[in-house]
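Shown here: the complex without one of its protein chains, the others still in place.
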Amino acid sequence: MTNVLLIIFTISLLYLGIAHRLLTYIKILTIQGVLLFGIAFIELIEINAVNLTFVLLETIVIKAIAIPLFLNYVMKRNRITRDAEPFLPNFVSLILITLIVITTFILSNAINDARISKIYFVVAISTLFTGLYIIVTRHKLITHVMGYLVIENGVFILSLAVGNEMPVLVNLGILLDIFASVFLLGIFVNRIGDVLKDADVDQLKSLKD
Amino acid sequence: MNESILLLFALLVPVAGMITIPFIPHPFRARLSFIIVCLVAMVTTVPAIKALGGEEIDSLFDNSLLAGNWSFHVDRLSAWFILIINLTCINGAFYGMGYMKQYDAQRANLSLHWVLFLLFQASMLWVCMAQNGLVFLIVWELMSISSFLLVLFDHQNKTTLQAGINYLVQMHIGVLFLAAAFIWVYYSEGSLEFSAIERFFSTHSNFWLFLLFFTGFGIKAGFIPLHSWLPQAHPAAPSHISGVMSGVIVKLGIYGIFRMVFFLKQDYILIGEIVVILSVLTGLYGILNASVHRDIKKMLAYCTIENIGIIGLGIGLGLLGMGSGNGLLVVLGFTGALLHTLNHSLFKSLLFFTAGAVYQQTHTRDMEKLGGLIHRMPQSAVFFLVGAMAIGGLPPFNGFVSEFLIYAGILLGIKSIGIASNTLMISSLAGLAFIGGVSLLTFTKSFGTVFLGTPRSPLPQEPKEVSRGMRLPQYFIILIMLSVGLLPSFYFSVTGSIVSAFVPATAGGSFSVPAALTNSLSSIGKFSLIFLALPVLIYFIRKRFTRRHRVATGPTWGCGYTAPTAGMQYTGKSFSKSLGKLMNFMLLEKKKYREIRTNEVFPPERKYTSHYNDFFVTRVFDGLVDRLLYSMNYFQFIQNGKIQMYILYGIFFIVLVFLGTALKLI
Amino acid sequence: MISFILIILTSLFFSGIIIRTKSRTSGRKGPGLFQPVKDIIRLFKKGAVYSKTTSFIFQAAPSIYYASILMAIMVIPLGEYRGIISFEGDFVFFAYLLGVGKFFMILAALDTGSSFEGMGASREALFSMFAEPAFFILMGSFALLTGHTSFQEIFASLHFGSYISYILGVLATLVLAMIAMVENSRMPFDDPKTHLELTMVHEVMILDNSGFDLGLILHATNLKFGMYGALIANLFMGSFPLYLTIPIFLGIQLLFAVSIGLLESFTARFRMNHNAQYILALSSVSLLIFLGVLLMLGQFS
Partner (left out) sequence: MTGIYLAGAFGISGFLFFNRSRVINYLLVSAFLVLQLGFTIYEYLHINKPELTYFTPDALGILLLVTLTIISIPAMYHSYMYLGSKQDNPGHTAIYFAAMVALLTSVSAAYLSNHIAVTWIFVELTTLSASALIYHRRNNRSLEGTWKYVFVCAISITLVFIGILFLSFSLSQAGADDLSFSNLLRKAPELNQFWLRLAFIFIFTGFTAKLGLVPMYTAGIDAKDKAPSPAGALMSSVLMNVGFVGIFRFYTVVSHTTVHSWANHIILIAALLSIFVATVYMTKVKNIKRMFAYSSIEHAGLVMLGLVAGGVGYFAAVLHIILHAFIKASLFFQQGQIYRVYQSKSMYDVGNYFKYNLTGSMVMLLGFFFATAMPPSGLFITEFMMFRSLFEAGYLWVLVVVMLLLTVIIWAFGKNIFKLLFSAPVAFKEEGVEKIKPVESLSQFILLGLVVYLGLNPPQEFLHLIREAIKNLPQ
């Protein structure tokens, strides 16, 4: 079952590559949150109840509901245009993300570790690099935040792989990522929106040598 | 009194002075600085003289320094250089007191200057005493830094800044070479002590390590092609600093080379030949450049390069002597070099001091703007004249003595077996003679242009003779110069004892100086004295003869032209123009002018300027440095302000490491 | 001491012979043999005119110049008989003494502030600079050949034996003679009888000298001739006894003077801007001598 969810998750990454609109991005993030909820639920069923509740709350409440709503709000407030404005055509993005997935697949062959399921590794690393890819190839600040959220999702998947043994790590990661991503990035996108009128990365290129 | 305590004083006194000077009233700073310079000189001269007498002094500051003990050692070689340093520094400080009066308004700057002068002297002294590689490098760098800051005194001037930074960077490169050499020694011998270098030389091939040391010290000494800091830094510094720098700092490069030479155990011939060739080329290059430059201090700086060539020639001869086991050649070469080191420090500081006097009175270093100063500053003119004669190696002054020793060495070396060394020697002989000829041309030109004739351009103020305080040290220097010129045997015996203490018996160290040589030297002294008297005698006779004759004065004979102007005089540039033209493959003249076109019926006033560029700087280094800096432009995309790129670097790095690992590259 | 006296004697009539030779070749009778000396004595008796721009250098220079030549002459030996000054490496002293004289003459010329004299001084400095290496290479070669480094010992032990040595002797004579020409500013490097200041070398330097000073300078020139002649003569004396060497000396001086006269009569001077290369060629010739010496010593085998 987790495998199915993880594969769906990977498909969402591909979709991310070809999505035109920011709203679609938000939707994908919501879907990913829900998927993560599922995976976490199945995977971490054995750990203690408090931790489990915490993880589940984080995924469903924060990742699937709060953040998408917040992003929506930011977009409306700053009147950010709906287009994602990638540097590269979506077609190329699709190819590259596919390549990322394939590469991680090949790479995962090197693992001969019975305790860690390869699929977690593949999906997590693909997610990580897709997130980085999104950051690098998109124009807007808000897409950077979205890319960062995608990376966080990848990290979450990765932490699930050891979640059974070290729930502390999972919790820690989640806690601080919530803090960093939502609180800080949110505030800054707001501020930048206030100060710069158009949350476009183009305006943030004055600090250079 | 224990000598190590004296040495400790050499550390404490300057530091105390450096702390005190900024806090005492302005008028006393220069004087206090001079007093401390004298004090330090005193406490170091005592051990130095003892060491020259054979009592070497060892001193060990037990220190928890990471590098082990700070060992200091005063042997004869150090002593010789310590004496030279002290002599030049005292003269420099004394002269500087008078010279710096013109900058009295810049109080902070002056105070810094005198503080640095103390550091400068102390660091030079410590360079001569340090026996541990790391400590040596530290004091060596301190010396470079303090001299660099002293050069920067006139920092409002843009060229001064450039020259200073150039100097700093080149000194740093020198230190890198030295550091590499010491590290190599440490790597193989496990110690940074100088004795480890000796051990290294006795077990390894000598050539490459010596090359490293030679390059490092050679930058300081100003061997071509590593000389380019010298003609820039010397003119930029205040004159007494140029005097001390040229008189001593470059000599410490020579000191280093001497140190290493005395550690050598094999490869004498190869190293000696390389040193000889390089030195002759250095001498020729230096003097040829000196002959064409119109900036008086730049001329002197190039002339320093020439003299380094002569000293290097002596060292090379000594090495060849060690290689062939010819004790006499060893002694002639090394004593010639050591004595010329002293001589050059004397006449070069004298010349720089007079140049400073000229600059102080006229505010220009451009010889072509001067002229006829002998009428206004007769004493300075005589100083310069004496300096010029001495530096040209003309008897009865000291330059001749050391050059004679080197000539004698070459003549001895000619007899060595093998066509290669024969030819090398005869070429050095011709080179040295040629250097002498060009230096005659250079100094007649400089003296003639600056002091003789009539003033070539109006000066901001009427020049007058400089203060007594500035003249006194120059008299003192001339006195010592004459003593070397007239009593060469004494100085020879001192330097000879230094050499015999260092050269191992296997390499011709056990030599006895033949009677012919001592005879020659005493003859030189004797006949120099006669030569000093003979013109006086003739002049006296002439006076007697012409007393009753009618003497008239009139204008200079203008060859029929009756309205000559000062601007029509032969200039320094035209004086050396023919030489410059002949040597134009090396003396790169840069002219700036606009031709008159055929249709210009009434051409407007126009200018013609020309100056000479340093061959190595223009043809080699500028291009390299420009290309290096230009290539930096290709990497300016890195910090481009795009945050996506910044993230991309991380991805790239990780991916590259992945790939590298997968492909077994890392 | 003998050589010193002989050279002084020679100097008295050296110029006379040259002038006489030149007159004869051009079909004139010419002045008396001692006319140049009489001219000098006349100059000694005359008053002087000094330029207002000059300083004490100008007045002192001729004396120093003269003294330097006198000192230099003292170094010259006569065959086995050493000069007044003689020590190992004395020829270096000799060369540098001459340098002192030249140094002051150049300064004196510059002291007048005349552009013509500066020009002459510049040329003098340049030419003598190029002549310097030739002399040193020559002496260095002899030092290698004989194993000695003082004039007297070199000349005393200089024996011409093989055919190479004759070539060497001829070449050495040529080089020394040419150096003498350069040092004295004679044909073919300079024409003392030229009438255009722009083309003069030595003569233009002393334009402003007059009276006693000029006399000193002129006599110094004669002394210099005698000195170089003596050097050449020494090449051929070896260790002959005195009754042979003095005639040889006088004969060679005569020959030298006559050949200078002939040379000046039948050749034209070099182009000024080519002078440097001809003078430098002397160094190359001296190098040939050096190679010859190496051959003689069998170092090529």
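All chains are identified by letter, namely A, B and C, in their written order; residue positions are counted from 1 within each chain.
FYI, a residue touches a chain if its C-beta (ideal position, glycine included) is under 8 Å from a C-beta of that chain, and two chains touch if they have at least 3 such contacts.
Owing to the predicted nature of the structure, the values given are computational and were not obtained by experimental measurement.
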Chain not shown, its touching partners among those shown: A, B
Candidate in contact with the missing chain, chosen from B:Phe28, B:Tyr475, B:Tyr593 or B:Tyr649: B:Tyr649
Residue touching the undisplayed chain, where the options are A:Leu52, A:Leu94 or A:Val162: A:Val162
Candidate in contact with the missing chain, chosen from B:Lys50, B:Lys101, B:His155 or B:His611: B:His155
Touching residues (missing chain, whole complex) on chain A: 110-111, 113, 115-116, 128, 132, 135, 141, 144, 148, 151-152, 155, 158-159, 161-162, 165-166, 168-169, 172-173, 176-177, 179-181, 184-185, 188, 191-192, 195-196, 203-204, 206-207, 209
Contact footprint on chain B, counting only the chain that is left out: 63-67, 108-109, 134, 137-139, 141-142, 145, 149, 152, 155-156, 158, 161, 164-165, 168-169, 172-173, 176, 179-180, 183-184, 186-187, 628-629, 632-633, 635-636, 638-639, 643, 646-647, 649-650, 652-654, 657-658, 661, 666
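Keep in mind that, in the parts below, only the chains that are shown with their structure count from here on.
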Furthest chain, CA centroid comparison against chain B: A
Centre-of-Cα separation between chain B and chain A, whole angstrom: 69
Between chain A and chain C, centroid-to-centroid distance (C-alpha), Å: 99
Computed distance of Cα centres, chain C from chain B, in Å: 36
Chain B residues counted as touching two or more neighbouring chains: none
Numbers and ranges of chain C residues touching at least 2 other chains: none
Residues of chain B touching chain C in the complex: 371-372, 374-375, 378, 381, 385, 389, 392-395, 400, 403-404, 407-408, 410-412, 414-415, 417-419, 422, 425-426, 429-434, 436-438, 440-441, 443-445, 447-449, 452-454, 516-517, 519-520, 523-524, 527, 530-531, 534-535, 537-539, 542, 545-546, 549-559, 564, 566, 568-570, 574-579, 582
Chain A partner contacts - residues on chain B that touch it in the complex: 636, 639-645, 647-648, 650-651, 658
Contact footprint of chain B on chain C as seen in their complex: 44-57, 60, 62-64, 66-68, 70-71, 85-90, 92-93, 95-97, 99-100, 102-103, 106-107, 110-119, 121-123, 125-126, 128-133, 135-137, 140-141, 143-144, 147, 149, 197, 207-208, 211-213, 216, 273, 276, 283, 287, 290, 294, 299-300
